[in-house]
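With one protein chain removed, the remaining protein chains of the complex are shown where they sit.
This part shows chain A:
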Amino acid sequence: MSDPGKLNTSSSELDLDRPNIEDYLPSGTSIHEPHGQLRLRDLLDISPTLTEAAGAIIDDSFTRCFKSNPPEPWNWNVYLFPLWCCGVVVRYGILFPVRVIVLAIGWIIFLSAYIPVHVLLKGHDKLRKKIERYLVELICSFFVASWTGVVKYHGPRPSMRPKQVFVSNHTSMIDFIVLEQMTPFAVIMQKHPGWVGLLQSTILDSLGCIWFNRSEAKDRETVAKKLRDHVQGSDNNPLLIFPEGTCVNNHYTVMFKKGAFELGCTVCPIAVKYNKIFVDAFWNSRKQSFTMHLLQLMTSWAVVCDVWYLEPQTLRPGETAIEFAERVRDIISVRAGLKMVPWDGYLKYSRPSPKHREQKQQSFAETILRRLEEQ
């Protein structure tokens, strides 16, 4: 049994700043290999395991990724409070209606141009696609303007070339809008219900977007195939993938899914970092619906963010897809100032697979057997 003073450090909570792929590899081997005869005390002393369990109950790195941190209140003063009240009046009474009007105008322009183009130019595909791309960029700019988005783009604009994919960290569905404003991406998204789903099936389809459903088991292979087909096609819009698979609170990155990195093409990382100075752009899907989230953005002063287009990466010889994903995650996290966490984002919706527990069990069993043989 491992030395009682040493915590069996699991791959879960430590080394948040270093890339950690131990979730995929056998883990949990303690550094102190205990020797000597196996005693009753070694079997009875379960304190390291219990300490880990209690540590997980008290604070765990996974829940921290999805915590929306409320901003520090600054209005608790006699003279700041009336100022804040004036601010509220301006935001809700003046800015919000103006923004709603701007957005409505944008939608009218978009729909009145899009529907004719979509219907009339059925035959001339190339021209239709070009106009539709431009129109989508236009409506995204309207969206961004409706929250007074202050977006700073760094780095060279992505070019439309075949055999390249873009990956980015994910904070909210507005990531897509912010990025789409600059370049017409085709994105792979979860199919949502409600008005968002309607938008997805009509307009975004024309961009060549791909839909998946987390709850469907067989979905993975069909989606992988669609991804590969899209990337091979030369005329398709560049594909944007959010490999985290879920919205994270913009302070951490969870593990990237390797699907995007197995397609055999160049991967261009994009880092998006929101400034929480006026509003927290993290969409906590457990707490808010998307509509409420948008309303919250529209009643704030501004949405400030930075977008960095980073250097394209290719799979190095001898590197696995998982290592490649971790390397790209490291690049994005360093640029955007995020901490890396070795958990899979999908654990938000499902339980961890038994293989993690089995790894711990295996290492403990091996220690015992080894010490038995030594006697």
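Brief remarks on what is shown
Just so we're on the same page, a contact is a pair of C-beta atoms (placed from the backbone, for glycine too) under 8 Å apart; a residue touches a chain by one contact, two chains touch by 3 or more; residues count from 1.
Definition applied: contacts and distances are computed from a predicted model.
Its UniProt record calls the unshown chain "EF-hand domain-containing protein", which is the correct pick from "EF-hand domain-containing protein", "Protoheme IX farnesyltransferase, mitochondrial", "Histidine-containing phosphotransfer protein" or "Exosome complex exonuclease RRP44". The residue from A:Ser215, A:Gln232 or A:Gln361 that touches the chain not shown here is A:Gln361. Only one residue in the set A:Thr51, A:Ser112 or A:Gln232 touches the chain that does not appear here, and it is A:Thr51. The omitted chain makes contact with chain A at the following residues, 4-5, 10, 12-13, 37-47, 49-63, 67, 70-73, 75-76, 78, 81, 84, 286-287, 296, 343, 347, 351-352, 356-358, 360-362, 364-366, 368-369, 372.
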